[in-house]
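Every protein chain of the complex appears in place save one, which is left out.
This part shows chain A:
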Amino acid sequence: MSYDRSHYDRPHRGGGNRRRYKDDYDAHDRRTRDSFESPEQILKNTIIKLGEVDPIQELPRLAKQIREQVPLSVPVISEGIRIAVTEQPYKIPYYAALLRLLHDPTEGENAESSTSSSLGKQVLEDFWKGFQGYLDKLAWRDVRLCIHFFAHLTVAQVISIESMSALLQSFAAVLDEFGVSYGRGRNAALCAIEGLIISGAVMAKSSSSNTTEIIKTVQNYNDSIYAPKLLVQPAMSLFTESRSLENADEVIDTGLFVLKALDSFEFVEASESFPQPYLDFPDLDPTVSAPFELPAILVPPEVIELDGLATDAGEDAQVKKEDWPQYFFHLFDNETTPDSATPAGFLVRSQILDTIDIFEINRKECARLLLEYPKWCVPGTFKPKPGAPEPEFESGKNWQLESTVIEAILGSLYLLPESTHKTVYHIALITELCKLSPSTVGPAVGKSIRRLYTALGDGFDVENARRFAEWFAVHMSNFGFQWVWKEWLPDLELSEQHPKRTFIRRALEFEIRLSYHDRVLKTLPEPMQNDTTVISDQTPGPAFEYEDPTHPHYDTAQSILSLLRGRSKANEVLSHIESLKTTLESSGTHLHVDNTIRSISIHCLLSIGSRSFSHLLNAIERYLPLLRGLAGTDAESKQDILSAVASFWHLNRQMVNIVFDKLMQYQIVDPTDVVGWTFENVGGDAHSGMRPMSLSAFEWDLLKGALDKANGRVMVARRKVAALRKEHDDSVARVKASVGADVGSIEMDADVKPFKQDDSASENPQLTVALKAFASLTREQKGALARTIEGFVSCLAPCPSAGRQNPYAETVITEQAWEVRATWGADEWNTWETWGWYRHFCRTYSPYLRNYQETLGTVGFAKIEGSTSPAAKLMKKTWGMATGQES
């Protein structure tokens, strides 16, 4: 195994042609290369591996080895420590202890120490360069972990208290910047908070302590963040703005709470909250070993690379993803898992989250490291493993490791609007943990599932309910679909649309997609097997409407089908369809001939493509001209096509998603068509008929598919333009260089500038095409977003003249209604879920909504402009919070 890839790079550097064969040879056998590690490499790896057995025992040995290395290379040592600190956060206190040992004067060195600086200081000086590098890149996690290191070193008397307070002050200063982005603010605040929790005890004793000021700055900043917090709480509350939550905490809120508590007792609790191995060393005499002074810093501003691409309406089309407040969901009580509002609990969670983040590149190693985590904590923090010797410390916190780890992983999975990493990473990580230690992790997972299931009835956010179902299904598919379904049997009494019932249905649907109907069916107890509101009684196959010989259009369909099966040319099929149309029209008995023909044709095409995804693609590709002919240019025919798809695959919603996606991909329909269709046809299995319009997770998936397609295309078009421009600029630069010395440079500049700005397009036809595409695509993007807002308005605040009204849209948002939710029927729950999707839409697409807020706001809310109904008000308020108009 390699510990440092840069070492592989070395043979490649500076190689001419001569090198080529050798490189090739090397690539054949990596092991050869590994075994030729340089002494520096070996030392670096030894530093990184500190503590494989017992860090306390190893520390003096490692310090000795470092000092005895010949030649002594400070950069090697500092790089080793830097890698270790930023990639193994749980070991930071031990690296602080190591540095303290390197800082300590050795015997016989005393006389020199006043003149030359200690090895520890030299290493720190070099380490600082690395820190400065992270700071310049605003690599926040690395910066924060370095601050942990510095904070421990301050307690270890290696770094001066004054320079450490100044460092933390610099991060607090970020919070006073004008217009600081939330992401920057949160990251800077966390640096200050965590740095203070670790070093506060010595800071408090210092006369120049600025702890109180820093806390105040963070507090003021945090108080100014109001609206965004309401949108991302894991439990959805439509009626209250109260920010106190029972089952979740926001990380900065909690950090402040911890700090204030520590501050009022002079940070005495801090010392027992995390390991401080360096405290075992004797005090240093500051006159002999003066502490290291951290240089002053300024946190560099965020660099926003503007590509100057605007929409045709002149809005800035560049999307800047905003960070949101992070609420972590609690699954267990404070006896079982750390109370994040304590110093130990706060840091444990922070370290576990960092570990999850850092080792995203290798989930298997991540799982192993997480299960080894207690080794790096104060003894007694976690309950000993079953069968392990009795702990020496009686007064430990005795938290449960597996529950703590699962709670942290799920906490980061349930961050809104989106988790830090792809959902599937969290899922796969939990799978690995279960594989490593099934007997201990399994029960923690089981308990988590039960807690989350309970939370479903208490307002658990709709998006998180969807993620929960997804996790559940994928997890079960990795463990033989074993779940004790019968414990949820009593819930079959609940309303069909109760979030628990929706969850069960959805989880089973997702399981079936990953497996198959019969397999999943047989995992259920009988009452569930026979209940079609739990699981469908049919395999999710195609539904070819014209299959039945008694169907009036049976013959018509068969004639098209036989052409398609015989692989007739698309134009032959088209002309056959034209003739069928004429026949139908002349027979005079049929209304809506066009719609009928479209439906039959699409059913036939999907039928030949129904065997597999590839068959679908082949059918579409072979008959693209047919599809284009059917789709025509009007919106209505596109709606017909989408309706035909939905009816053909009404037993299989995964296929509806897939076919819609590919129809957009092949440009038969546009994202706006799909958005429009979704709102026109809301009403899956449970809400048929003329009931109030409402959205379930299935419709949300369709919307998201369409919006992501529209946004993704803009993204691709933007990259294309940027690449072409760069290519163009490069060629201009080359021309300029080749013309070179002869021409006066001033004259040249004058030539180039207007050329770049105005004539570049005409000079470069590719760029013209790309810019035109970009303009069309941003128009389409805006259209799709506006249509979505309109759609939500028609669901939640339809104007009085609209055909379908929803009286529940106003009632479910009151506190009284929420209190009696046990009496809610399907319509109430559906409406409540629709509110949830609307909120989720606003926060998920807020970067786009923000860019286009003027147009979208005007178009989308046109129908409820000036309306004072509670529903209309809540819609506009939510919109305002997401677009930053409401703070």
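As a convention for this text, a residue touches a chain if its C-beta (ideal position, glycine included) is under 8 Å from a C-beta of that chain, and two chains touch if they have at least 3 such contacts; residues count from 1.
We take it that contacts and distances are computed from a predicted model.
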Absent chain [UniProt protein name; select from "RAD1 protein", "Distal membrane-arm assembly complex protein 2", "Nuclear cap-binding protein subunit 2" or "Isoaspartyl peptidase/L-asparaginase"]: "Nuclear cap-binding protein subunit 2"
Sole residue of A:F267, A:F292, A:F328 or A:F359 that reaches the chain not shown, by the stated touch rule: A:F359
Residue of A:P286, A:P625 or A:G825 in touch with the missing chain, whole complex considered: A:P625
Touch with the omitted chain, as defined above, among A:L494, A:L777 or A:L856: A:L777
Which of A:K422, A:K486, A:K569 or A:H592 contacts the chain that the document leaves out: A:K422
Interface residues of chain A (partner: the chain not displayed): 1-5, 23-24, 27, 48, 83, 87-88, 359-366, 422-425, 427-428, 431, 470, 474, 477-478, 480, 510, 513-516, 518-519, 611-614, 617-618, 620-621, 625, 628-629, 633, 654-655, 658, 661-662, 665-667, 705, 708-709, 711-713, 715-717, 719, 765, 769, 772-773, 776-777
